[in-house]
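The complex appears here minus one protein chain, its other protein chains still in place.
Per-chain numbering from 1; labels A, B, C and D assigned in written order.
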Amino acid sequence: MILTQRRTTILFFIIGLVVAMLAGWIAVPAALYESIEQPLGFSHVVHTSDDAGMECDDCHHLTSEGGFAGIPKIAVCVDCHEEAIGTSVDELKLVEEYIKPGREIPWLVYARQPDNAFFPHVRHTRLAKIPCEQCHGDHGQTETLRPLKRNRFTGYSRDIWGNDFSGITTSPPFSMKMSDCVDCHRKRGVRDSCLACHK
Amino acid sequence: MTKTTPKKRYGMVIDIDRCDGCGACMVACSLENNVSVVPAGAAPHRGLTWIRVYSVTNKKEYPDSDTAYLPVSCQHCGNETPCVGVCPQSAVDVDPKNGIVSQIPERCMGCRYCMVACPYHARYFNWWDPEWPEGTEHLLNPGVTPRMRGVVEKCNFCHGRHHAAQERAASEGRSEIEPNEYQTACAEACPNGAITFGDLADKNSEVAKLAAGPESFQLLKSLGTEPKIYYLTQRGWVRDMATRTPLISKGQSHD
Amino acid sequence: MIEPLDNRAPTRVFLPWIGFWMAIFALGAYCTVLCLSQGLFHTNMNNRFGFGIWIFLDLTVIALGAGAFFSAFLLYILKKQALKDVIGAAVVLGFICYSGAVVVLAIDVGQPLRAWFTFWHPNAHSMLAEVTFCLTLYLLVLAIEYVPLILKNPSLSKNVSLLVFEGQLHKVVVVFAGVGAILSFFHQGSLGGLYGVMNGRPFAFREHFFIWPSTFFLFILSAIAAGPSFLILINKLASKISKKQLVRKEAYDFLGRISGWLLLAYVGLKSVDTIVWINHTAPASGYSASEFFKEASFGTWILFAEIILFGLLPALVLINNRLRKNPLVMIVAPLLVCIGIAINRYVMTLQSQSLPTLPFEEFVLYTPSLVEIGVFGGMLSYGVIVFSLSYRYLPLFPGLQQKAKT
Amino acid sequence: MGFSVKRRDFLGLVGGGAIGAALSPAPWKGLDDIAIWTQNWSWKPRLPRGPVEVAFTHCGLCPAGCGLKVRSVGGNPVSIHGVPGHPSSTGFVCALGLAGRYFSYHPSRIVEPTIVGTSGQRRGISRKAAVRQLGDWLDKARSGGGHGSVAILDNHPGRVRSLAYRGWLATLDGVHIKGLREDTPINRLRTMLDGPAPELGLDIARARTVLSFGAPVLEGLGSGGAGAHLRGRSDTEKPYIVQIETRPSRTARGADLWLRIAPGTETVLALGLANILVSEGLYDKEIIAQQALDLDGPGGYRELVARFSPKQVSRITGIDAATIKKVARRFASGPAVVIPGVDPGGGPLSAEAQTAAFSLSLLNGDVGRPGGVVARRAIPQEGQLADTVELADVPDGSIRLLIVDGAAGGCAMPTSLLKRKLNPSEGRVVSLSPFERSALHGADLVIPSTTPFENIDEAGVPIDAPVDSMGLTVPSMRAPDYSVDSLSVLSMVAKSSVVPTITELLRGRSDRIHAGGRGSVFDPSKGESVPLTEFQTNGDLWRALMGGGLWTDTSAAFTCPPFRLMGANAAIRDRLPQALEQPSTADRQAREIVLMPFGWRDAPGDGPLPPVMAKLFRETRLRLDSRFATICPKTAGELGFAQGDKASIKTSLGSITVEVVLDPAVVDGVVHVAVGPSTEAFGDASPGKGDQPLDLPSCKNDDCWRVIPAKMLEVVS
Partner (left out) sequence: MLPGMYEFHFELGHLIFLGGFMTIGAVIGATLLITLFRSTRIVTVPGGATAIEKESTAGVLHHVGHTLLRPLAGGTLKISLDDLGTRLLGRPDRMRLPKIGQRITEGADAVKLWRKQSAATIVAPVSGTVVETGGHDDKWYLRVLPDATPVEGENLMGAAKVRSWLTSEIDKLQAILSSEDLGLAMADGGEPLPDLPSAVPDADWQKIYSEMF
């Protein structure tokens, strides 16, 4: 009797363990993030192919003041797409809904930091020579735009926490939390005050 | 390993005799730093003015009457900084590279101990939720995050401009900024050139020369806080009023 | 259903009493919601008055609540058995004072949700960090000390696990008394240090011994002097209201004597401190002491009141064995002590802010807003409610029990 | 085997769950998210995102027309900076200019045309209906009245837009009324010259002495930063500034000499100074001999000023005779500028005071002399234009339809003054303004126009500019759909004539400038000027101007024509000697005081202001607004008032309630109250018109409201 009692207890323990781990690893992340589609399909591969012949900084350039321009405005698209190139649904949508009315495309930014974070791209890419891929991954080689995963609670993009829900990322793209910034800064011997990276 | 960078000591010299109390510095500062406006009917001393121009008269009659205007912002104390030690959650930070005393709004819990401790009354609390008329959030300076209700804020030498200057320097491949690339909004806005901002550690800078001059003084020097804001005046009564000298030797008081 | 103890007031008397205080508490709760949901503009504090009556209140109740740790220390560590009668009430009072203070503190700060920063990323140099740490831990200790009292309620002691737990807690109470004494010692001190370290505020700044300003020690001493007096007052008040002799005379006498001697020591040291401050500390910062008292609202009368009228006088009365026998004296003198300590906290908190340090700033007087008073009242009513309920349901006074049985 | 869940099993399940959860990232991520949440306070505005774009323009908020560098994100200006090296403003921007972009979002901005209905209530109507209504009133006004029954009040006369107004009014036999601006008094000097006069400017920068009758010389008068330049220059090359003012204004504080004059006695002082110049022979004898038409002879200037002996003048003005002599001698020692100031709230000096003041300039031979009054070369104009008159010259009750242009003038005017000019029964006011409250209370119809940062127009030519210039207020924000340009409104109602668009007008002037071939153009992005001749086509010049460039003319020599020292207007001439009849300062009756309204240069009236300006008025008391009355302690003591008391200031038209502020520097018997900003000017949610000092004055026979007899009473609560 005592032995049976122990066994059922162990069984229940294991059931609890497994269910909680499944919930923690799979259900919670699925529930925590909402998936939002980008307004338009976009292929980085097509644009950087030999046919289109564009370079990264044709769109993602630095402004005259040294700031990072981010995602280009519709004016950049108009240069080539004033009239539809091809007949794909996205192409027609681009021309009809955005280019003709002169509306900006409401792109969703995967790496959006909160307002109080100051990240000077130029210092990292030009002075520290950190490749874009270290944080952004091989985004430049993608055929399609993945949906943005948005944390329902904090509103942050999942890219900030990192794709691996465990919070341990060993290969790029690395997560972009403050602790990641600090880790990297410490490794490189950059010690700063709060306001160095906060505004 | 810490990178060896020349240590800066940003500071300011304010020529009281040039200040005519127009308040452009206050407005420029508020716009630069997205300082919100408190509602109508707010009691005195509840506003948010990172730099505040005091108007002081000598209380004499015409023709001897005289008015001095003293712009007072955070004095960025260089020694025994009264606000830094008291903050329980390390929300007050001194940049070891340049001596700027900063307040981190996201870390502040709003206990206001630092305000009580500050002898210059230069710290301000957000008694209200910050509000801008509808639509004007598009007009905010993107380089400075607005503060939320319930936290303390104060002058940080227009740190957004420091960021911008660093960014500009980096885009030209420089890791250090040139002295003329970084100016505070108040110094830029002052029509009379009463405010000189720069690196006090650089002996050749305008600000260091002025600060070392015979007409310069610091507010409440006797407290030993060693502010990095210096004031200039030729008017004796202003200097006598604004500065204090220890009534007994300071050396005895620390044992 | 939890039943009141045998010889407590009937429900028809108790309900209106508690109802009255509940109404005030509800008002305080409403004011609290206003402050938390809309912001602190509901108060009359301003940038010159970062601390208002709430901080003054917190400091005062924490000083008065010092009776809890000090009694526990005397009873459990120094084995002063005379205090057995009051220890229950002392613990409840301490718990009320500290929990109330913590709640008011949480309303007082603009972003209470971020208070975890103080623990997670503390600034070890800040007196307020020390206060926060000590206060939280000591509140935990008080709660632990309160638990056995709660478990003594007959309805609860039906549950054997709770009963057993209570017995076990009793055994380790000496540990908590010791820990509580250390924590209280430090946070009473740190609360004083709060002001003494402000090198930018010549009115508050004091000479340091090692890392602690003199106010650190003065606050400890004044708190342990006032704590017993406050215990006397509250127990007498409770006796008056319940029309029962709750505590034996010997306990009062002991408390009165200890309060008197400690207060005398405090007044002596405070006088020395004041003289040093007037002649040395303030002038070294460029301020002559006369400047501090030139405004009528804070004239030298306040110094006189604090040190002589509400300090030396009750101290001398309380150390006199004959005077202590007089029941009226044993109400008036402790009352004076408590007022004196409140004045001290008021002066340190509010006068130090009223006086501008910038010569061209104005002298500012501050009067609390209705919302601030409402929260204040809410905390007061919280104290009354908790104490009333504790008295009604818990055997706070072992002396009373004995009397009822024989 | 019977299977039943025991407590133990349940504990096992919970324990396993807890360990399992701890081994998954979920709780740690949860803690992290909560930590983030406690720091991320959502109830604050989100910052604009995107690359910063830089553009250049000019400020249209006041006559200074400063050059601006505008940094924008997503089409919204996020910061405004001065343009270093700008020929006129030299990098300066004032507080209002820095914040001016907030006007566009001001809560009191109106978003649809509104009309006052029969019940007196204001209601919104469609733009079409508004234009139709305006057309109806126009027809009615023309049929009912003669010349001048239709009028446009133009707060920024002299622009090409004003020319279009005048062109349109010419077809209607209407008049073009100049709004009050700081440069208005110059016209007085022009009328004192015999024959057609060119546009005149005051060459303050090169003057040896500046004699300012209450003008805000150091507070923003003239081009941007001019005051600062006067202060900042070394003592040897800096003009000696004499400020003649009752109030310890910032200019009075900063002037080299502040003459605290008794209220309303400027004419006496000016003629007293003339007395010394004439009696000591300090005037420019050559020019006076050649050009003065009314110096000698009976009723001549010499005879007039002889009566203003230093002793007499000292008695009336309260300034001692020695100082008067000293000032007169300093004035005569070189080129000098006399500025009969227009106070932004207190209005202009009386006509005779202006005349008396300018007579000093003529006496000193300063007209046409560098460092004095200089003439600007003109760009030829075309077409038939309606008359331009000053408001004072408009007969009372003559206007049946008054259209108020929404431009910012920089000076406030009493409501009663405008009302007097309207036809009592049929006078209608139509305001083309972005705000409910600007220019005129209670316009019958308001058609919302654009704010200064949304509309293209011509920046002003400041009073101290020696030469003509052209800079554009290139829009840095998109005008909202509900706003409409004033010329578009006119073209909608115009039936017989064609009203050009503002762009056509500006382009036309640009082309004429290009054709003239004179001057140079400043490029704000480079910070340097190039000669106009380097612009090949008129299109090049236009593009430069649209890029924020500034064209400046070259100067030309000007010889002073014959003039009348007492002016051409006989009525004014007759009033000059009467100035002596004023009582002495010592004769002031007990309990009798005068109210002197004044205005702040960048916040002149009760119109809206950017919210951030509240920092100066409300969050600190750096500047006192209309809630405060400044008075000297002596007078206050006589009246029984102390600092901080509430008082009611009463005139024949009503009363305002103020808080008493004591200032020993204020002259006896005077109470100063600022005209605005009102508490709601900063765009608070609770509007409600407060009493304003300018609702009080009654302008009886002249158009001066600087000195108003008043009583100061205790407020009975």
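The rule is short, and it goes like this: a contact is a pair of C-beta atoms (placed from the backbone, for glycine too) under 8 Å apart; a residue touches a chain by one contact, two chains touch by 3 or more.
Just so we're clear, the structure is a prediction, and the values are computed from it rather than from any experiment.
Peer 1: Please pick, from C:L57, C:A101, C:L183 or C:V384, the residue that touches the omitted chain in the full complex.
Peer 2: C:L183
Peer 1: Any idea which of C:D58, C:D85, C:D108 or C:E130 touches the chain not displayed?
Peer 2: Final answer for the missing-chain contact: C:E130.
Peer 1: For the chain left off this view, which of C:W17, C:F165 or C:W261 is in contact with it?
Peer 2: C:F165
Peer 1: In the whole complex, what residues of subunit C lie against the chain that is missing from view?
Peer 2: For subunit C, the residues touching the absent chain are 6, 119-125, 129-130, 133, 137, 140-141, 144, 152, 154, 157-158, 160-161, 163-172, 175-176, 179, 182-183, 211, 405-406.
The criterion applied here is as follows: only the chains that are shown with their structure count from here on.
Peer 1: Roughly how far is subunit C from subunit D, going centre to centre by Cα mean, in whole Å?
Peer 2: 61
Peer 1: What whole-Å value do you get for the distance between subunit A and subunit D if each is reduced to the mean of its CA atoms?
Peer 2: Comparing mean C-alpha positions, subunit D is 52 Å from subunit A.
Peer 1: Averaging over Cα atoms per chain, report the distance between subunit B and subunit D in Å.
Peer 2: That pair's centroid distance is 32 Å.
Peer 1: On subunit C, where are the residues touching two or more other chains?
Peer 2: 111, 114
Peer 1: Mark out which residues of subunit B touch at least two other chains, giving numbers and ranges.
Peer 2: Residues 42, 44, 46-47, 54, 106-107, 129, 145-146, 148-149 of subunit B each touch two or more of the other chains.
Peer 1: What topology does the chain touch graph have (line, ring, star, complete, other)?
Peer 2: It is other, because the touches fit no line, ring, star or complete pattern.
Peer 1: Spell out the part of subunit D that touches subunit C in their complex, as residue ranges.
Peer 2: 35, 38-39, 41
Peer 1: Flag every residue of subunit D that touches subunit B in the complex, lowest number first.
Peer 2: Subunit D residues touching subunit B: 39-41, 43-50, 52, 73-74, 76-82, 92-95, 98-99, 101-102, 104-107, 218-220, 225, 227-228, 231-232, 248, 250, 253-254, 258, 260, 611-616, 618-623, 632, 663-665, 667, 679-680, 682-686.
Peer 1: What residues on subunit C touch subunit B, complex-wise?
Peer 2: Subunit C reaches subunit B through residues 38-41, 43-51, 108-112, 114-115, 117-118, 121-123, 125-129, 131-132, 194, 197-202, 207-208, 280-281, 283-288, 352-353, 356-361, 364.
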